[in-house]
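If you scroll down you'll find the structure; I have some questions about it.
A protein chain is absent from this complex, but the other protein chains hold their places.
Moving on, here comes chain A:
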């Protein structure tokens, strides 16, 4: 597909859906597409590999066997490009295709003994699946296996190559890099106001290199003092404003742990600073500090110079531990979950196996923490400070989820994009390290599914409040797929500073460019924009569910239920059609009665009023 052609065709969804969206990740398994109704059945001409702009074929191999865990072995052709692996088999009555962005691959390994006539390769993927291929031993021993080629392009960073996002040259009508502007988001919240100001102290990332350049801080703390506060907070991540309640002025602020250490160090400036945060909210004479960690972990951090606020030092502050475990526990939990759900679900002990992964229990703790924050701010009209150790993993989960509960704006598609840009990207969630884009070091202890967990929590909220979100499940799945795909620049790098240095907005395409150019695919038809709806989810395992549409989507037996959204859209179309017919008839009758008004004064049309048609 050439670049220019697709720009013109963006108006029509049919062709824009050929864009490298999630469905190309999963052409072999249709369940993912359930949400993407328009793409129901592909034309046969689409069964060929469609290269993206600047995507080039690197190698091709015939007679490769793919061991599908669901349907058995398939023989076909493998193509490896600088972006993807494409497998196509005509073995069966219908064509089978597998289309996998290489960014999804976490690990490639040759399996089996050298004496065998077949060479077998296993691919472990970041999106909860594994793939296995085999082909005949090369007769020409000098020729590399296609999977050796794949390894090179799957881990460009480790091989001195460029991540494909820097080459991908697609142009979209909307520029997703313009979605978020810190100043206008603060302005939307009413900042600056009499209590909060925007500071330029971090303009050159000198105060904190993992924070954004634009920060909102209490009005009466001068920049000089901010620097002294920064010295007391891990990595200089001082408490700054994330969200302010439009009525009560209660705030959600975020930071890293205080550097208390074993000796219980104190900082006058830090104490004064938190007092200022409390004072900025006239409604309450209390401040809640939510430490996301289990108290034992928080205490253990003192050994390394960190720790938590003592209530002696911070008067009027109450410290609460939220018991959320660290990135290592979460990584282990997801690994166990993968074992339970992929490739097949055992016939017995499904629920206890699921329980043993603790995945839902972690989800519960995160949501429970966010709910407590939202409740304190909304019902208690009290300001809260949220931190964990560094304030870029659990803290990001908590602030963004509580903001999602508190502020309906973040539940719109654009609002959600702003939320991610703000709380996750600009505040330095270390995507590069947590995901390991293009890096072959799959055992890196810095990798962790923190962001996946967050999206899972959002999905749980959409399940409990089906009409409260403008976006649908497909939107969330798409975000997670492109978290790994390395097609867009959105999730590259670890901080705003790095992104600026790498000129990410100039050199790559934003995921939001793609999404915002075909919004209809991502829209929840049931959405009602209730302006004053604060979500208080039921944070109980009785209501939390495994996100089957994401974690078990590769299993063809896990077909989702018949989509309610589709039915709703059909009914909307039907209503529009009926309304049109009624309007026509009404006009007709009106014309007729106007011409015969003198004869019949009691016009029948009066009893018929059109139905309200807004949704």
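Definition applied: contacts are C-beta pairs under 8 Å (C-beta built on N, C-alpha and C of every residue); 3 or more make two chains touch, one makes a residue touch a chain; residues count from 1.
Here, contacts and distances are computed from a predicted model.
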**Prompt:** UniProt protein name for the omitted subunit, picking from "N-acetyltransferase domain-containing protein", "Eukaryotic translation initiation factor 6", "Integrator complex subunit 9" or "Ataxin 1-like"?
**Reply:** "Ataxin 1-like"
**Item:** Among A:294, A:380 or A:505, the residue in touch with the chain that has been omitted
**Value:** A:294
**Asked** Which of A:53, A:69, A:380 or A:505 touches the chain that is not shown?
**Response** A:69
**Of A:274, A:360, A:377 or A:435, the one touching the omitted chain in the full complex** = A:360
